[in-house]
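Structure incoming, see below.
Of the protein chains in this complex, all but one are displayed in their positions.
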């Protein structure tokens, strides 16, 4: 690890100001991802500003029936929170599908969202990587790319975003609240993470020194029956090959509304808008599910080792919708 | 050979090292308390093949707390005989990616690691050759891989038999690169003082390690002491010392008197500690209309390192398996610019038996014979190649007992015939086999006047239960109560003994202890009045020759059963049940023995479903070099694992009647799972691991979900 200074601030504004003066500094939350990457010298901040005590660690009910999740709420607490389990079971399930009991006890809501994308070549500083060294080339495109993206990637980068929680929150149209050098703002979660494009080094649209303070989840009554389905190479403690966060409102055999988001397939949590649009207002039946899921992955651009993710994503969407609606396939 | 009476043996005692281990107080190598430690961090080659053209240590040396930078320009010269991977820092040559090219010594581990990254190394790279395939023109036949097994075997006319056989099979199978990943990464504390090395080292054999390192440093072995009472897993990767130990010793020479601490990172273990080489195998079987084998042919090609040869003998057990008039095995290697493979649990059998026992399943189906019955029908009383009788062979017994316990007779052999809540269900079986190995060594027993006995032997406990089971053997060898025996292992100050490898530990060490006990009895009888002198009596004895070795073929056998479930939408695989029945001679300690066997079976599951080291041909190293990307089985992957054994008496193997249990639990467990996957899905996966993409339905599943 590169030597660094450690600092605490009185409040969020103080932390933002500290980092604004340190272009190579970083916020330290639980550190589960940051410390991991600092050991590998993938990330080499010269200052860590500890923000664990600065934001709320509470889950509050909002007047509109939604909830506000403080950025410092540990993943374990959020997954176990009665409000979350009752209103947004897919969010609780998504968190519990991620990492391990130990890591969930450490990781925070804000930090979970800001996990960096994963790629073994990015994590090995002796191999070329555009995310680590822009312009050096992508080792994964022609390398070992089983875990890599099939949607929204660029010739610059094919890494995938690892957060399960973020997939569920994307399906729920969550809003991220931030405070930064330019003041406070809100960002729809679907816009927080970026596709790699020509700037794979940027995972999110946050500015340097911009801190997530809370996440608002709008009400979604039919999410009381929702699911997070994660498919992985190990039965537990593994990143998703493909995951599906879904909620569906079926009345009189017709899909009134639905939400689908995918994990493990792109540089960001992938909102399955094509499948959603295809199904909204249509009969809730297996043929429709199959057609909608197939349409969603029609634009997939798989690599040498991950072509299986295309049918896997399609099948997992269908399985999840069948499961949620109780319809036989 | 006299067999000893079992009194302590057979008791399911809990581990004597248990209380220390559950508290975390048992000191592993890196945890031995030392004063003023120096921390070492290596510099690894960033090219695959070539030479170093320049090293700039100035930035690293300038860091506060850095004590020195070790490179090929200033490292002590080691023996010219120290070739291969151990000959580090002796020239400017780079033979494989991540080979050690330097190291930083510092007051703290943080400083050492950061400074190592500041060492600037310039290289001149040469083209490298790291891609293995069975069609290479430079394949060669190695001279000898394992003692007492011929490299190639031939009996009868395989080709003629295959061409006229009513049923013939010719299939290819592959296994990938596997990494051991003991939870304790390889660790060394090295002290150089007064012309002597003291090493706390994570090793499967203190004496094997000492002999090797003494040669590397041109030292009398008496000038090296190695201490290793506790080892945090090994699985073959800690039999021979690796370059990390040499690097720690080279560093210790730079700072005489100060202990140098070096523990590999998890990532470094992937390139520094060996691996099971990938294989490309071909199996040909011929059978008659009654399901009797007419021919067995098994060939295997695998890569090895250009810098040092090591290969698994994947075909070595094939001739022992089944009666057949025609038999052929072949083993070929290709030398590549890669790090050197090493012994890994069930070396040879793990990969080889996956192929043969998958083929046997295919052949049973082709012949229309039940897979359990097919194996029993082809059982043999004499070794198919040598004609020797077996010292004991209970394959058929294991198969029948396993089938009974597993409920095999309820099985509908039709593939893809059973479903449960969106999952296809299938079952499979395979034969396990591992040979009885014995390695020379000695042991000493000191008889104390107060009735205690100190039994000393340079053996190891790598999790196998040696601390407990070998004491049980010693008590019975001496015919005394276990409480009278104090066992001492894990130190070169104790008599020279073999490594904990090849399931030979109890067999070899126990035989030496039995011999020492015998000699002690004779020596006592020679004392005046048969009385122990006041100062006690110490006897050191070598493991004796076994007169039956030339008369019997000695092996353990087993039957592996597995049930699998395959998700119809996603191809996800679960293994809710594994069952193994083994005939492995006497069980010294049922509690620890069961653990070894079920650990082996879970290794088989991990091999079947998860493990796969991906070598990137552009870099020549494993890409997935951590535990997040190189998957080993987690708790949630393991279902019910049932371990059973047959009571077996084998008077020919050694005085205890033991045949070894460390490896056989793993052998063919992957084949049983692969065979069950075929039964569940109709898909035959011949290339491990069996990942969901190989079972994922391309077309739309037609069944209901749960």
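Going by the order they are written in, the chains are A and B; count residues from 1 in each one.
By definition in this document, a residue touches a chain if its C-beta (ideal position, glycine included) is under 8 Å from a C-beta of that chain, and two chains touch if they have at least 3 such contacts.
Here, contacts and distances are computed from a predicted model.
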| item | value |
| --- | --- |
| Record-based protein name (UniProt) of the chain missing from this complex, from "Aldehyde dehydrogenase iron-sulfur subunit", "Sarcosine oxidase subunit delta", "ABC transporter ATP-binding protein" or "propanoyl-CoA C-acyltransferase" | "Aldehyde dehydrogenase iron-sulfur subunit" |
| Hidden partner chain, touching residue among B:79, B:171 or B:265 | B:265 |
| Selected residue (touches chain absent from view) among B:58, B:83 or B:108 | B:108 |
| Option touching the unshown chain, where B:365, B:462, B:539 or B:688 are the choices | B:462 |
| Absent-chain contact - pick from A:97, A:172, A:231 or A:278 | A:97 |
| Options B:189, B:287, B:470 or B:641, residue touching the unrepresented chain | B:641 |
| Footprint left on chain B by the chain that the document does not show | 14-15, 17-28, 30-31, 33, 37, 39, 108-111, 114, 180-185, 230-235, 263, 265-266, 462-465, 591-592, 594-596, 598-603, 606, 626-628, 632-636, 638, 640-641 |
| Contact footprint on chain A, counting only the chain that is left out | 1, 3-6, 28, 30-32, 35-36, 38-39, 48, 50, 52, 76, 79-80, 85, 89, 92-93, 96-97, 99-103, 105-106, 227, 235-237 |
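Keep in mind that, in the parts below, only the chains that are shown with their structure count from here on.
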| item | value |
| --- | --- |
| Mean-CA-position distance for chain B and chain A (Å) | 40 |
| Touch list for chain B against partner chain A, complex | 44, 46, 110, 113-114, 117, 267, 422, 569-572, 574, 610, 614, 616, 618-619, 623-626, 628-629, 631, 633-637, 691-693, 696-698, 700-706 |
| Chain A residues within the chain B interface of the complex | 1-3, 41, 120-121, 123-124, 126-127, 139, 142-144, 146-147, 231, 233-239, 241, 290, 308, 311-312, 315-316, 318-319, 322-323, 328-329 |
